[in-house]
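Encoded as structure tokens, the structure appears first; notes follow it.
The other protein chains are all here in position, but one chain of the complex has been omitted.
And then chain A:
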Amino acid sequence: MNATALEKIRAAFPDATCSQVLNYVVVDVQPEKLQDTLTRLKNDQDFNCGLLLDVTAIDYLDYPTPQGARFRVVYTIKNWQDNLLVQVRALVSDPEAGVPSAVPLWDSARWGERETYDQYGINFQGHPDLRRILNHCQFEGHPLRKDYPIDKRQVLYETDSLEPQIRARLADKGIDEATMKDINTEVMYLNLGPSHPATHGAIRILTALDGETILANVNEIGYLHRGFEKTAEQRTYNQIVPLTDRLNYCSSMINNIAYVKAVESWLGIQITERAQFMRVVLTEFYRILDHLVCLAAALVDMGGLTNYWYLYNEKEAAYDFISRLTGARLTSSFTRIGGMYRDFYDGWKEDLERQLVDIEKGFGDALKLVQTNRIVHDRTQGVCVLPAETALSYGLTGPTLRASGVAYDMRKDAPYYNYEAFDFDVPIGTKGDVYDRFMIRFEEMVQSVRILRQVMKMIPEGPVNIKDSQVVLPEKAQVYNNIEGLANHFKLIFEGVKTPPGEWYDSFEAANGELGFHFVSDGSGRPYKLKVRPPCFYVMGAFHKMVEGNMIADAIINLSCINIIGGELDR
């Protein structure tokens, strides 16, 4: 983004307060102007913000500087063609009255606003289905409000039936049960999950069937909602790194890197060259691992167990490299604000190259089994098609969006860590069916291997941490041998890295799409608020659009090819 974007928005919205934060524009509007502003930003060709990335709210109850009202809602929207990121914010003094819903503009607001309602109790007028999403149906109160005690636990005795929702969905689709009776058939309801082998975690998929065809589908998530955001408010910035491991546990390192990058961007830290290259190496390596697990599990669901051994064994072998590097298999916690936990070990390049050769063989073998396999083609081609407009409207990003033919990849469109210097392609689907979603992941692994080979040649020598005693822990020799080092260490551990007061959003191209972090800082060493924008959440929000009209067996393979990870879906 450049300064002209700010001027353009300022000129278009004279009543609003516009400012630039990091590399995006923040537009503060009066609540009654919110809907008009969002409509114009979406529909005006000058702005063309087709992607609603996230909706959240902030509770200012304990915030040191008064903001004029207790709550504020924030819409993060993006024009992906021109890389224009805008946050539209409005104060909410009465949460019961709330603000007008953005569902008519973007479908991703359906789940985004439901989450905001669930966590903060803010009403969205005109929302078609405003009910809880992460917390259970018998839950009382709104956990992310500052006056909700973190240890106030509420037991659920009876699971939600979802009956009104599935009936409403059937009615939406124009299916009348009386008509069905007339033609001597009836709708059958089938519930998949929350504990089902195909859900790869805990998601509930309720379908209304005509024979084997899905007429309507509603989904329930939140089974793994383990309070990441509330817990993060109690931790110092570096203590949150282990929590981010457990968001997308198939590619924990990408979360670590995305998180510290977001904090560093606000602190204005430029990490060392070597650390930047290390982060690229690890991101791309974990992107491969994430796709390996996704494809291994997906092909098992389709009945191809052999692929599981070819693909999963390479992931298992990769743990040897990761264990040597980080000391852990799954939960790496390898980044620190200002750099990395430590440098690569001697001989890592040979180890990594060996892994890459094995991985190429693994997915090459698996690809041979599926690429020209008639059964795979028949089961995946033209199945669960998601057109590009629907995908954008539901806020999809990453491989699932690219499978629908939208060439949006942050590594190309908003590059960071020297991505512009690497030679790689972004694979794009043509139809947006299950086949495209599968093949994109195979091709992305090929491209990641390509990037890795280039980075391994280019990586410079040098320190991995910056020299800033306010951010990075001192050397152990300093801590044990002189009082300044000891005091420095003590302060950083107990108080955390202090961030200037303010609010910011930063995002990263993770394996499943855009992983964003929205912070509010009150100037202390702990975030006042930390909201994650998980890619899975919005992909799952479009699930019914993909499966309705298809067979029940297609829903299973569709779920596995979009790679829903409970940890980041429900946080």
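What we mean here is this: a residue touches a chain if its C-beta (ideal position, glycine included) is under 8 Å from a C-beta of that chain, and two chains touch if they have at least 3 such contacts; residues count from 1.
Quick note on the criterion: contacts and distances are computed from a predicted model.
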item: Choices "P-loop NTPase", "Glycolate oxidase FAD binding subunit", "NADH-quinone oxidoreductase subunit B" or "Carbohydrate ABC transporter permease" - which one is the UniProt name of the chain not shown; value: "NADH-quinone oxidoreductase subunit B"
item: Contact partner of the left-out chain, one of A:62, A:163, A:212 or A:316; value: A:316
item: Residue among A:146, A:196 or A:450 that touches the chain left out of view; value: A:196
item: Residue of A:250, A:275, A:322 or A:472 in touch with the missing chain, whole complex considered; value: A:250
item: Residue of A:329, A:349 or A:377 touching the missing chain in the full complex; value: A:329
item: Residue, one of A:151, A:346 or A:461, that touches the chain absent here; value: A:151
item: Missing-chain contacts mapped onto chain A; value: 135-136, 143, 148-159, 194-197, 200-202, 222-227, 230-231, 242-243, 245-246, 249-250, 293, 308-309, 312-313, 316-317, 319, 329-331, 566-567
